[in-house]
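One chain of protein is taken out of this complex; the other chains stay put.
The letters A and B name the chains in turn, as written, and every chain counts its residues from 1.
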Amino acid sequence: MALDKATVARIATLARIRVGEDELEPLAAELSSILDWVEQLMAVDTDHVPPMTSVAEMTLPMRDDVVTDGNNRDGVLGNAPRAARGFFAVPKVVE
Amino acid sequence: MIEGRTGAWEIVIGLEVHAQIVARAKLFSGAATEFGAEPNSQVSTVDAAFPGMLPVINRHCVEQAVRTGLGIDAEINLHSVFDRKNYFYPDLPAGYQISQYQQPVVGRGRVGIDMPDGTTREIGITRLHLEQDAGKSLHDQHPRDTYVDLNRAGIGLMEIVSEPDLRTAEEAGIYLRKLRSILRYLGTCDGNMEEGSLRCDCNVSVRKPGAPFGTRCEIKNLNSVRFVMQAIDIEARRQIDIIEEGGTIAQQTRLFDTARGETRPMRSKENDFDYRYFPDPDLLPLVLDPAWVAGLRAELPELPDAKRARFVRDYGLSPDEAGVLVAERATAEFFEAVAQGRDPSAAANWVTGDLFGALNRKGLGIEHSCVAPPQLGGLIDLIANGTISGRIAKDVFAEMVETGADPAAIVAAKGLRQVTDTGAIEAAVDAALAANPAQVAQYAANPKVLGFFVGQVMKTTQGKANPALVNELLKKKLGG
Partner (left out) sequence: MALSHLTDLTLAAARDGLRAKKFSARELASAYNVAVEAIKPLNAFITRTPDLALEMASAADARLAKGEGLPLDGIPLAIKDLFCTKGVLTTAASHILDGFTPPYESTVTERLWAAGAVMLGKTNLDEFAMGSSNTTSYFGPVENPWRRQGDNRPLVPGGSSGGSAAAVAAHAALGATGTDTGGSIRQPASFCGIVGLKPTYGRCSRWGVVAFASSLDHPGPMTRTVRDAAIMLGAMAGHDPKDSTSAPIPVPDYEAALTGDIRGLKIGIPREYRIDGMAGEIETLWQAGIDWLREAGAEPVEISLPTTKYALPAYYVIAPAEASSNLARYDGVKFGLRVDGDSLNDMYEKTRAAGFGAEVRRRVLIGTYVLSAGYYDAYYLKAQRVRTLIARDFAAAFERCDCILTPTAPSAAFAIGEKADDPVAMYLNDVFTVPADLAGLPAISVPAGLSDGLPLGLQIIGRAFDEATVLRVGQVLESAARFTHLPSFIVGAQG
């Protein structure tokens, strides 16, 4: 499955990773070779085979409705590259 | 229908309501959910998507979603799956929202809406699913930065999607109010739109009657019923104008600018229609025990439609009157407490009239009413047994509202007992007639002069004379 530059650019945008114009072509080639190799999966007969939902054979555990966490602003903000007045600060989003 | 240049247009509306689940803790973490806390003080490292953090689901939130599904007469899916909805935004710390995509916990349901003309329309519900709320972005705190508060991130939401069955802004408003009422009855969402615990996204498209559905636009984050209705009309108008001028509608996500009265595209969502949904590998499928669901169903409270029908049947109220009383469960319960052993019509009138008026003036909800049901009931009793007149009762009620005192006490303290002693009334009537010979002479030509004499008698008796007796005696003495 050959990926073209435009597709790689679109995926990179979806993934929010800046890829330089000059990198697009070699990256497309690399990703294409990986996807070509993965393509062999299509040869497997998977009719009526359900996709794996969990290796663990158990039911979803549930928690009680009790407050056990939070109240830890310093812990939550302590690693932030930029915080101000108790908030995380990011470049302004214009709606 | 809206009239355009080229003829009549039908508006097609579907509402997606996001209802915050009433629960102490969040959907997948143990942080608190209270409104109005200091920024980032109700945030778990799980909510903030720190490395290695994992979700664990809150049983109560699941229960609330199932109860809501039952309350809107919907199918409960005993097997449902949590999916990740992937996109980037600062109020979404993980870069994905845990939601439900193809297998939601609740399937098809319905909500009946009561139209002003007395008919009922059934609005279909497509589904209800569980998902995380996002944090809050504040764009107006700093010139170059957006500030992010994650207190809301991870609070449980029920997303309730209606079928595109609504046709007017008015219907949308009625539907939203009805849904909100049901949620409040169930106690699964407090429905507070100003605080954001109930938000509405609106899908609007237009078409010529009989034509297939047009392209829809989604208007996001409307936080009042009034805005929902305004936005629908404005957006429908916008789309009609475009089409009539030969253009086509681009499918977009839009915001309603309430100041300008227009909708405009939301820029950040432009490129991100591909959410790459896949089942969240940190969670297992949600499997519900049918016996547990049956237990929840058995314990549901009486809901608005059933209560309204019962009020009409058992109290002889009109559907409209009953409708007003059942809109809020607290109102209905107040009314029933007052109506026990009394004339239900009188109870209804006092509650929806004077009591509502007083509460509105004081900005109180009925849960915090300054007048308690036994007190209102007592007032009605005093009228019914002739102790006071209806006219005086209004004054007594006003005093009850201000002081919280019991009606009997007020009547006694102020000596407001109705005067029913015929002799005393007759004396007052005679005095009024004697003092106003000119008006007596006018009576034959102008019977409305009676009102003047009634007023005079009321003045001299401080309003306490039984009005019926006053009228009777005056007519006898004047009419001859």
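Assume a residue touches a chain if its C-beta (ideal position, glycine included) is under 8 Å from a C-beta of that chain, and two chains touch if they have at least 3 such contacts.
These numbers come from a predicted model, not from an experiment.
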| item | value |
| --- | --- |
| Among B:Gly52, B:Pro143, B:Gly341 or B:Pro437, the residue in touch with the chain that has been omitted | B:Gly52 |
| Contact partner of the left-out chain, one of B:Pro90, B:Gly156, B:Gly173 or B:Gly378 | B:Pro90 |
| Hidden partner chain, residues of chain A it touches | 3, 7-8, 11-19, 27, 30-31, 33-35, 37-42, 44, 46, 49-52, 54-58, 60-61, 63, 72, 75-76, 78-82, 88, 90-93 |
| Footprint left on chain B by the chain that the document does not show | 45, 48-57, 84, 86, 88, 90, 93-96, 146, 148, 268, 273-274, 276-278, 281-284 |
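By definition in this document, only the chains that are shown with their structure count from here on.
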| item | value |
| --- | --- |
| Rounded Å distance, chain A centre to chain B centre (Cα mean) | 40 |
| Parts of chain A lying in touch with chain B, wherever the complex brings them together | 13-14, 16, 53-54, 56, 58-73, 75-77, 82, 84-95 |
| Touching residues (chain side chain B, partner chain A) in the complex | 23-25, 29-32, 38-48, 56-62, 81, 88-90, 137-139, 141-150, 255, 266-268, 271-272, 274, 276, 279, 281, 283-287 |
